[in-house]
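What follows is one structure encoded as structure tokens, with my remarks underneath.
The complex is shown incomplete by one protein chain, all other protein chains being positioned as in the whole.
== subunit A ==
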Amino acid sequence: MEVALRTAEFPLLSAIIWLPVIGAIILLLLPRRDRLIRWFSLVVALADFALTLPLFSWFDKDFAGMQFVEKHAWIKAWHISYFLGVDGISVLFVLLSALVTVLCILISWEAVTEKVKEFHIALLLTSAAMMGVFCSLDLFLFYLFWEAMLIPMYLIIGIWGGPNRLYATIKFFLYTLVGSVLMLVGIIFLYLKAGTFNILEIMQLGLPYQFQFWLFWAFFAAFAVKVPMWPVHTWLPDAHTEAPTAGSVILAGILIKMGAYGFLRFSLSFFPVAAKAMMVPMLLLSVIAIIYGGIICLAQTDLKRLIAYSSVSHMGFVTLGIFSLEGNAVEGAILQMINHGIVTGALFMCVGVVYERTHTRAIKDYGGLATVMPIYAAFFMVFTLASIGLPGTNGFIGEFLILLGTFASKRWAAVLGALGVIIGATYMLRLYQQVFYQEVNPKVAGLPDVKMREVLALVPMLILVLLIGCYPTPFLGFMHASVRALLEHVHQAAGTTLPISEILKEGLHVVLPS
């Protein structure tokens, strides 16, 4: 199956990716006046968001191939091209990244007071790299953005993070790096086999199963760490907890989606036979993440840590949906990625709002906030319910579609996954009860309610929660054609699978010469 291309007349995707970079370079030259820097970054981020809006309106939902394509030769010696494009799977992430960047600048307005210039440069560079990851159709370009993003993220967590930030940031960097370099080996292998880094051409490669098997696990190493899947999730609670609010929002909103996106874009389309063969182990890991992540949440005493572990559980749903290889489930998974970005991002922002006032994240330091900060409590309530997946919020649509699709392909996984929904309700409602009800904790008495700037940051999230919750059709409409094409590609891929023992034996033979 050839993937159709529709070339862009105006290099829109390039503009979206490079505008923040140019903004960052200008920031480097601006004087160290904090107000100026904040406003300038906000304008850049807003302009970038405005640039993504045409994607939303000009995107042809019935076209399964790549749109807004740009292709130029870049490093000719290695057949690398500057090749960008989006399809139904990636377009929403570009929009979400741009939106999250704007909101991150808004919520850091007062939270970040040190090295303001460096912070905004790092933020804009992260944003550019994120969008580059979602738009790249060249494997080398993709890897470049994927790794380049580590540098600003490392600095964001390490410089502006909490007390234990050094440990968290090194752990984050090394976990991700180990995963990524293993993927690099896989990329080199694919390149030597295909003679190109072009993702669409590699899709057509049809490698034998024993290759697909190893490459699947090499790419798995990178993506599973990013998602993060159990058991390589342990960097996430530390990184989330110690990161500044903006860092947590980016981590939860976009960064960990890159892993799931990688599974969809690469693991499924490059190694369809292996993906089908590895379905059960993947579903098993997903179910473990859902249930284990949920149970761990019950034991948390730190607001941010709880939400971080809930991410493990929610991302378990996403991988469950992806690897059930069923239309509804995959669409649900993509939607759930967006949802999780919105809801968890919003919850981190909410925690940031009170953290700025109290400088504590311990749940026991709160209580009775509903009477002290009623508007804030209302916002938090909506996001809590969305996180649980109450009908009418976006969380419900995503989880429902995932479970529906998974039920059709592997019943046991759906049943076990549904357990996660119940655990989710337990820990989120317990959190809400402890923080907002009960008696007013003297530590929080008299706190001012949310400010206009904070409301401005939270309202877009609220609107999206309810909009997707009540009327998901336009969002799902983006994906239909691309997801159908992808699954067709996966299910049509033919290849004989071999027992694992044989593959291991053969692999050992290749690795150890003679």
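Here, a residue touches a chain if its C-beta (ideal position, glycine included) is under 8 Å from a C-beta of that chain, and two chains touch if they have at least 3 such contacts; residues count from 1.
Methods note: contacts and distances are computed from a predicted model.
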item	value
Listed names "NADH-quinone oxidoreductase subunit N", "Transporter substrate-binding protein", "Biotin carboxyl carrier protein of acetyl-CoA carboxylase" or "ATP synthase subunit b", with the criterion being the UniProt name of the chain not displayed	"NADH-quinone oxidoreductase subunit N"
Sole residue of A:L5, A:L46, A:A111 or A:L182 that reaches the chain not shown, by the stated touch rule	A:L182
Touch criterion as defined above, residue of A:Y143, A:F407 or A:F478 at the omitted chain	A:Y143
Options A:F40, A:Y154 or A:F213, residue touching the unrepresented chain	A:Y154
On subunit A, residues whose C-beta touches the chain left out of the figure	74-78, 115, 118, 143-144, 147-148, 150-151, 154-155, 158-159, 165-166, 169-170, 173-174, 177-178, 181-182, 184-185, 188-189, 191-192, 510-513
